[in-house]
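With one protein chain held back, the other chains of the complex are shown just where they sit.
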Amino acid sequence: MGEVTKAKLDQLRSGELSPVENVRRALERISKLNPKINAFIEVNNGAVAQAEALERKLKRGKRAGKLAGLAIGIKSNINVNGLRATCASRTLEDYVAAYDAEVVKRVLAEDGIIIGVNNMDEFACGSSGETSAFGVTDNPAAPGRIPGGSSSGGGAAIASGMCDLCLGTDTGGSIRNPASHCGVVGVKPTYGLVPRQGLIDLGMSLEQIGPIASDVYGAALLLEVIAGKNLNESVMLDVPKVSYVDKLDGADIKGMKIGISPQFAEITDLAVMDVIDKSIETLRDLGAEIVNVELPHIEEAMPAYYLIVSVEFFSATRKFDGRKYGKRIEDVCGDEVLRRILRGRYISQKEYRGKYYQRALQVRTIIRRELMAALEKVDVIVGPTVPKLPHKLGTKLTPMEMYAYDYLTIPANLAGICGGVVKAGEVDGVPVGMQVQGKVLGEEQVLRVMRAFEAVS
Amino acid sequence: MMVGLEVHQQLATERKMYCDCPTNYQDVPPNTNVCPICTGMPGSKPLSPNEKAVDAAIELALMLGCKVVVDKPTYIQRKHYDYPDLPSGYQRTSLPIAVDGELQGVRIREVHLEEDPGQYDPTVGSVDFNRSGVPLVEIVTEPDMRSPEDARRFLRQLIRVLEFTGKVRPEAGGAMRTDVNISLEGGARVEVKNINSVKGAYKALKFEITRQKAKLGRGEAVVRETRAYLESQMITTSMRLKEMEEDYRYIPDPDIFPLVIDDAKVQKIREQMVEPPHLREQRLVEHYGIQQAAANVIVSERKFADLFEEVAKEVDPKLAAMWFRTKLKKVLNYMKLSAAAIKFTPKQLITLLQMIQHNKVTPEQGELVLRELVKKPADPKELVQRLGLERIEWGDLELAVKEAIRRNQKAVKDYLAGRKEALNFIAGKVMELTGGRADPRKILKLLRAELLKKS
Partner (left out) sequence: MAEERQKEIERSAEEIVESFVKAAEGLPSEREMYYSQEAYNVVRPDGKPSSSEERTKFRKRFIKIMPAKDEDGNLRVEVAKWVK
């Protein structure tokens, strides 16, 4: 378990598989499966040419990048020069990205081949994959059910083997949620670890770009490539680049302190919690010490988040006035996008901001303090990723019911810590992911726990 | 009547405030000095603030006698409003970096940092983003002015102070823009935007006063509104922008960390900054006992004032001030030179002025030497010799006077007959005879004495 990416890389390095062949296979799979699954909005017509250029470069004896020959999907809210960055919205349906996001530059610098643009919830405002202006995405691991969101296309593409790796974004759980529903691996990095230059914002102080992969090794590899300080933006952690894959071999969690909070069980459905409890036992068997941690206000994180993200999203969308590119957002967007804009507009008014926006930022301080205190006692916190199983496509949910999916993932975004998801099991064939949350810049421990677990699953 | 100003001044930096695009927006074709950041492309993020702009803002605030906000986070905020020249739908503007200053009796409420929007031509409907992102400092006054003349006076003084620092973009049409706020008794406050010159501010205020007085006179209310100044017609017109009056919904920009200025930084800037001209003017008057008008001319250029103070160490300051204010300024203006372009040394000027002070040369001779000194610096003593300007001996002067009288009998007759101007004629002849080396006052004195003998 968990050898897929490494095996693929070995094949590419040995010459057993050529980059062009890998890309062609991916394109074939996409053309065969995407009509039903709808994980990709656009396929990169230049992908084969890029692969050919890579092969020529390798023939000349040049060093192969870490991602050499791998087919990589990029979520549609990340600028890829020459491809449309639509955010799955009519607002930007014709916006051809005029520059490369920093993470895209880094992927290309390591010889990754961009295979296409992944579908998503419109402007990342969703947790199901049902709000895209270009059609819903299906869950390949549980057909007929939602794949989760907002990185719905990324989760579905990996689960159906359409490509090797994907870049998603996570503001309140948008990588971890689809990773759990689709039974794949996803990581939300520590806030400020990965550059956001070129990411079309949902919530500036909350979101990070992160990897979605079929295994922990693949996620760690892609994370390693995109992480690290970017001089061309301001709000970033000043840390050197490190290797995450180096530490994965023989990942050992003996003696690690793993925290679990009783509040998780209070929020989560029994069937889901059952899978997680069994996973905790597995971790215990691997030698970890399970410690109880209290997160008394974890439930308050969700409403606080929705107030904060609405204000930030309102601000972020003021540029979509239809003058320089695209259309005026309020004229063409979907319901949830409009809901957040109007809410943000309302609660940021002078007379209300203290009561709503600033109060929510105070609750954020409380949540952060609680998580940090818990993480003082343990190396990582383990638990469920989502409180309930993914619903069937077409089920009508109220906004509050939809927001409820985010209870367990939001705290990490509010606090700025990292979190990863690995498949823990299934309930009647529907995947359930286990979430591992770590300290600020604690990706190494998180990945180690995920890998150790994956190796025996 | 209450008049307040919000002055937007561009800072002299090479890069824009939040990106590395060049700032010379007037020299290039439309939309050339642009990048994803200053055009508000989807997904663009600002670079960290331009340090030179931050330091310049602090310096300007100190020049205006403000208290800098220290040891507190100064957030860069997003000010949201909808207008074609604002690429992101919000302007990045800082909380005040300094408060409570004063210039010429007008209180300065606050100083903060902003970025310039793009250039929107509202009549044609076109936008050029070259200017978008150029660093600005905004200076907000209290409504302490009471007339258009007050405002004009203040603005001229403010420009002088700002340019003195060398940290602002030279005034070349648009480097400084002003919004004026005016309220008359019985009327609400009206804001007038789109003013690009001191003259514009003056004209806009004059127009507004007329307009508002007329309204109040007719019994109509003067409502709170935002108007635009139309330069070509010298009138103001209502902008009727409901959106502009809406809540700006300020939030700290999540993509930029706050600034925290500490005392050490303020000290450092204070130490290396130039003394504000209006304060220096006062100090010159008090310290050297010179006239206000002379001090005012002396501080018109920092290097000019520096030279004066150097000279005043060794020459009678009042004499020096008189020379700086009149003759030196005249020569520099005539030769179109700034004080910074002066090539002679302070010592050379001191030597010359000392010669004048001790009557070694006449003032008129001194001016001739000064002209040479500016053209091609040399030791003034040498110049005096070279120009043949040594003081003429008394005896030689007497002889020249007698000779001139002898040669110009008709003029003598005319003078004695009562034609006073004939004296000047004879004096002129004496000047010729003495090669200009004699003091005209002495010539006249001797002439009168001689001619008196004859009558």
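Each chain gets a letter, A and B, in the order it is written, and its residues are counted from 1.
Keep this in mind: contacts are C-beta pairs under 8 Å (C-beta built on N, C-alpha and C of every residue); 3 or more make two chains touch, one makes a residue touch a chain.
Since the model is a prediction, treat every value here as computed from it, not as a measurement.
Shown as candidates are A:19, A:192 or A:387; the residue that touches the absent chain is A:192.
Across the entire complex, the residue among B:33, B:351 or B:365 in touch with the chain not shown is B:33.
In the complete complex, the hidden chain is touched by one of A:243, A:365 or A:395, namely A:365. From the options A:37, A:235 or A:381, the residue with contact to the unseen chain in the full assembly is A:235.
Seen across the whole complex, the unshown chain contacts subunit B at 13-15, 19-23, 29-36, 39, 41, 47-54, 73, 75, 84, 120, 122-129, 228, 230, 237-241, 252, 254, 257-260. Listed here are the subunit A residues that touch the chain not shown: 81, 95-96, 98-99, 191-192, 205-206, 234-235, 237-238, 297, 299-300, 303-304, 306-307, 310, 322-325, 335, 338-340, 342-343, 346-347, 355-356, 358-366, 368, 398-400, 403, 414-416, 440.
By definition in this document, only the chains that are shown with their structure count from here on.
Averaged C-alpha coordinates put the centre of subunit A at 57 Å from the centre of subunit B.
Of all the residues in subunit A, the ones that touch subunit B in their complex are 77-79, 85, 87, 92, 95, 97-99, 101, 196-201, 204-205, 232-235, 311-312, 314-315, 317-321, 323-326, 345, 348-350, 353, 357. Residues of subunit B that touch subunit A in their complex: 36, 39-49, 78, 80, 82, 84, 87-90, 127, 247, 249, 251, 254-257.
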